[in-house]
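I am attaching a structure below and will ask some questions about it afterwards.
Of the protein chains in this complex, one is absent; all others appear in place.
Our next item is chain A:
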Amino acid sequence: MTEPLLHLSGVHTHIGPYHILHGVDFAVPAGELTMLLGRNGAGKTTTLRTIMGLWQASSGRIRFDGSDITTRATPDIARAGIAYVPEAMGIFTDLTVRENIVLAARSGPVDKNRLDWILGLFPALKRFWNLPAGNLSGGQKQMLAIARAIAEPRRLLLIDEPTKGLAPVMVRSMIEAFKALKASGETILLVEQNFYAASALGDNVVVMDDGRIVHSGAMSDLVADKDLQQRLLGLSLDAHQ
């Protein structure tokens, strides 16, 4: 396994009176796609938001690329090279597709070759380029959210349930897009409930339950072990195909 780009150790997060994360430990290796799995309410979204600084960890440490980012503000974490696609996608619906992407390119003009590559990944966005993003379907909004996250090269992508609520054909498109992103060397931490999609993409897997990490390892090991799937996730890969 390569040197981890992101490392969480003993992270606890409280939201108001609720103790959500209970000492979360895991690592995301550079250049690989790590799946974060778990049932609803397991703490996956809270983990991503805590990494992004949208909710502050009450204790523990988050290291990114050798630096401690635990207490940094969200814009500083983003500037360090982490892109975030929230579960609700966070699309600016009053802005056009173009303006959404322009805004994501903080350091200046969107590189033409990169934009061509992005629009190659998500060709549907071309058709709506100058229309308000609010006109897009759920799947197209998800494409835009991911396109925005990769408008500039980032060190790490945090993506929260990108296939949630999408039609099967859209899920397949999304899987192909993630495969292309993986092939380009992006480091990705992907929260997913669709085990079929997760197994098709993940190099590594981290499973959460009740705010704790209950399993981490190679995705291939989890795919091969149906008993482990049943125990950790209450499902098997067959049921999701």
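FYI, a residue touches a chain if its C-beta (ideal position, glycine included) is under 8 Å from a C-beta of that chain, and two chains touch if they have at least 3 such contacts; residues count from 1.
Simple rule for what comes next: contacts and distances are computed from a predicted model.
Asker: If you look up the hidden chain in UniProt, what protein name do you find among "Glycolate oxidase", "3-oxoacyl-[acyl-carrier-protein] synthase 2", "Branched-chain amino acid transport system permease protein" or "NADH-quinone oxidoreductase subunit NuoH"?
Answerer: "Branched-chain amino acid transport system permease protein"
Asker: Where the complex has a chain not shown, which of A:127, A:179 or A:231 is the residue touching it?
Answerer: Among A:127, A:179 or A:231, only A:127 touches the chain that is not shown.
Asker: Which listed residue (A:16, A:108 or A:168) would be found touching the missing chain in the intact complex?
Answerer: Answer from the full complex: A:108 touches the omitted chain.
Asker: Even though one chain is hidden, which residues of chain A still touch it in the full complex?
Answerer: Residues of chain A in contact with the hidden chain: 52, 54, 73-75, 78-79, 84, 86, 90, 92-96, 98-99, 101-106, 108-112, 115-116, 119, 126-132, 134, 148.
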